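Other chains of the complex are left out, but the ones given are in their true place.
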């Protein structure tokens, strides 16, 4: 249960950051900094409790990697999605605002490529910095992961999908009217493709 | 006494950064970077001396956690508030300027939600990275805490309270005319609520 609480808290603040950043007057060029720094704090806070997934795709990939128990998957994903919905509400209705412009359907190919690449990068980094014996006990894992998201958000966030790399984030953007229903499916599919490819790349290169 | 001097120095530079940033021509989007980076330096400098609270709410929460002695509370809080008043004076009268526009009363609900959430995030991160056995001796605690403040300042700093997450900062903004008397009470109450909730969440999830 501790793990699920930690997943809830971390995912809540991650999603809240995305929603509040997009819904605010903040220049988009600062969104990746806000998201990355918040994520760094939340990962280091929850790493020792839940391994700080904050992302259903990461939970899937760590299960494939063998560092997330099958019995934990449901609890992790429920906690992540619950956090996403509540963060979407708080960010959109209490702190932010529902955008008045209707979301537009994204251009599928570049958006899916961007989401696939971003999730690949994220999962590749997580698997290597947080699940390898040689890196056990390092003090950099949260920085590596958070800064990767910052970098990916800068270059892959501008293709109409908001650079989710995370189905929990994608759902929150849908709730807040930032993404269309038509966008969400391809985003989540791309997130899973990217994550699974990263697991394959990791397994191909990992030697204990 | 060493602890109180370290608290004074760290709180002074934290508060000075907030005051000088707000009172300067710096674009607001850079304030969270200035505040977070200064805080990272000051936390790493004082962590081994005083545990680098720099914040009466943090002192309260670490006392509830059991890592701040009852006899230290008064000294810590006095040092923090003294630092805040002096930093407000230096930032407002020597380096900066007293703003000419009168502060306006904030919209209570979103401002209190923002202050509660920001203080929750801050204290949640501190408790996990700086008071758990499993994370003892890590090299990331100052980065986790400072970057959390950066992230929170980005998304929770725009609701009329200046994103204090810290009664010592709140008082300095009052002294400099950035906040009204009416704002300060709710800000401090929200800071305490957020911090106490984080202690509860920490205690619910912590297992030695």
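By letter and in written order, the chains are A and B; residue numbering begins at 1 in each of them.
The rule we apply is simple: a contact is a pair of C-beta atoms (placed from the backbone, for glycine too) under 8 Å apart; a residue touches a chain by one contact, two chains touch by 3 or more.
Just so you know, these numbers come straight off a predicted model, no measurement behind them.
The complex is built from one repeated protein sequence; 2 chains are visible, and the structure file as a whole lists 4 copies.
In this section, only the chains that are shown with their structure count from here on.
Per the C-alpha superposition, chain A sits rotated 90 degrees relative to chain B, a value rounded to a multiple of 5.
Inter-chain centre distance (chain A to chain B, centres taken as mean C-alpha positions): 27 Å.
Against chain A, in their complex, chain B makes its touches with residues 29, 32-33, 36, 109-110, 113-114, 117, 121, 124-125, 128-129, 132, 134-135, 138-141, 143-145, 147-148, 150-152, 154-156, 158-159, 201, 204-207. Contact residues on chain A toward chain B in their complex (touch as defined above): 2, 5-6, 9, 13, 16-17, 20-21, 24-27, 30, 33-42, 44-46, 48-49, 90, 94-95, 139-140, 142-143, 146.
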